[in-house]
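For reference, the structure I am asking about is given below.
Every protein chain except one is present and positioned as in the full complex.
The first chain written gets the first letter, and so on, giving A, B, C, D and E; residue counts start at 1 in each chain.
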Amino acid sequence: MNQSLGTGTLHILNKAPGHPRFIACLSALSGQDSLVLIEDAVLALPDTDTALPEHTVALELDLDARGLSGAAKTDQKISHQQLVQLTEQHPRIISW
Amino acid sequence: MNQSLGTGTLHILNKAPGHPRFIACLSALSGQDSLVLIEDAVLALPDTDTALPEHTVALELDLDARGLSGAAKTDQKISHQQLVQLTEQHPRIISW
Amino acid sequence: MSTKLSYTLVITGAPWASQAPQTALAFARAAVSAGHRLDRVFLYGEGVHLASSLCAPPSDEPHWPQQWSDFLSDNQIPGVACVASALRRGLVDEREQNRYQLPAHNLRSPFEIAGLGEWVDGTLKSDRVLYFHGSA
Amino acid sequence: MSTKLSYTLVITGAPWASQAPQTALAFARAAVSAGHRLDRVFLYGEGVHLASSLCAPPSDEPHWPQQWSDFLSDNQIPGVACVASALRRGLVDEREQNRYQLPAHNLRSPFEIAGLGEWVDGTLKSDRVLYFHGSA
Amino acid sequence: MTTLIVIDQAPYGSWAGREALDMVFSLAAFDQPAALLFMGNGVNWLRTAQNAKGIGQKTVEKNLSAAPLFGVEKIFAEHEACKRFMPDTNSRLADIELVASVKDLITRYDHVVFAG
Partner (left out) sequence: MTTLIVIDQAPYGSWAGREALDMVFSLAAFDQPAALLFMGNGVNWLRTAQNAKGIGQKTVEKNLSAAPLFGVEKIFAEHEACKRFMPDTNSRLADIELVASVKDLITRYDHVVFAG
């Protein structure tokens, strides 16, 4: 997991692709920021219309629910335990 | 009011511009359909990014609330009473 | 345009989350004053919160559940909350309170709790069915 | 990574309208089992519906309000519903019931009702404040 | 009287789609002609291999596969949205009719209804 993470702000996004806040979140990311996709936002992975930044991970249980276990690389999937670790490592967190 | 109305389906739209259903509604309109903007959808009138179809009206009280009394032509503004009349005249109505 | 029609109104947006209950009320008042009949108002999904007897908004703000129940009572229009939506969201009458052994009931009169069959009936018998959704 | 942190969790999405309460619960369990402290869970906006004592979902579905209150009790974590959000949306404890002369109360134990000051306190004292919103 | 129930929201993140499904089952239970249309983000209901146990929900795929048994006449999906989210046709449920134009489809039904 760690190689795909940035050192800036941790952005947690739960909106589906196309939602105005989904779009706003993607355009507010800086180079060293990390993005965690949760809930409906994990649909960004199969979405051919969405370009995701380099440092992107997604909650594994949300992927599984939506039939997307195969849509993410192993190092892109995180558990809730790992999400907690990410919040330890990032003092700045924005929930979109 | 009546000159700006079509004879097809009556579409009632309450989503703000940019909402996925706002976009879906606009692209589902046929030539003779009529569109009524209510609630947050009246923001489509000042929105420079939205092209509205010819047969479009908006609820006057929703325009007033949002400071848009001047954004619509007189024959584009309707009262709730006139909205009721539109539903009388259109057997097919879709609420988006 | 003197033909009088019958309407079913379906509200799926909650008060204080959406404008749906207020738009629906303005429409309902206009329809009644134009001489139309409202067969019923059906609350579905988040809309069931409109039937709560426990809302206490600040006194200088409109009280949508109370305005709606006054309107329904004054015009003898049935107000129905979908039972499946209501039970999940914590809206229950005395019968459901007893059935599920809950500590209280909070359904505001004259609203009643019933199944989706009431909505199906509306789509079959009313001349028009209008939906008032949340906008988020 | 042995430093233990303190968290405030804010839930603004309602159960059965959003996934927010379930995601927040999974996060809360993981944080506690990692040894972190949860200072409080604050319910705001639509999130206050999580504190209802009257939800009765089908027996084969998870009961989010009950799971949350069990978790809070088991771990002695304060759960607070914002008073302004709660009063508008029909979530009241016995004190508010009496003050506003309402027919019942429906706040699920151990949730309490308090002001936004509790949230401000969280932003000042907790190492991290996380928000769980609705997705619509 | 024919009714088209439309689902345009993704599964699991909100409850609106499930309540739309209850509506279509209800119509079918009263022998009323009813069909379903998935469009936009709603087409993500139609992906195979869903497993929502880990997030404490019931998998919607099962609800959906019951639709024909309960008398739901047809399940439509917007072709464009399917291509966008499920370009691999193997990842889509079977017995779905793809529609090129939502605009044309909705004119064929007396009632077109969203659940929320």
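The definition used in the following text is that a contact is a pair of C-beta atoms (placed from the backbone, for glycine too) under 8 Å apart; a residue touches a chain by one contact, two chains touch by 3 or more.
Predicted model only: the values in this text are computed from it and were never measured.
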* Structure fact -> Residue positions on subunit B contacting the omitted chain are 14, 16-18, 39-40, 43, 46-49, 60-62, 64-70
* **Footprint left on subunit D by the chain that the document does not show** => 12-13, 44-47, 84-85, 115-117, 119-120, 123-124, 129, 131, 133-134
* Residues of subunit C (touch criterion as defined above) contacting the omitted chain -> 16-19, 22-23, 26, 60-62, 134-136
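Keep in mind that, in the parts below, only the chains that are shown with their structure count from here on.
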* Structure fact -> With centres defined as the mean of Cα atoms, the chain at greatest distance from subunit C is chain A
* Of D-E and C-E, whichever chain pair has more C-beta contact pairs -> C-E
* To do: Tell me, please, which chain's centre (mean of its C-alpha atoms) is farthest from the centre of subunit E?
  => D
* Asked: Is the contact between subunit C and subunit D built from the same residue numbers on each copy (over half shared) or from different ones (under half shared)?
  -> same
* Would you pick out the residues of subunit A that each touch at least 2 other chains? => 14, 16, 18-19, 39-40, 61
* Asked: Of all the residues in subunit C, which ones touch at least 2 other chains?
  -> 45-46, 129, 131, 133-134
* Asked: All pairs of touching chains?
  -> A-B, A-D, A-E, B-C, B-E, C-D, C-E, D-E
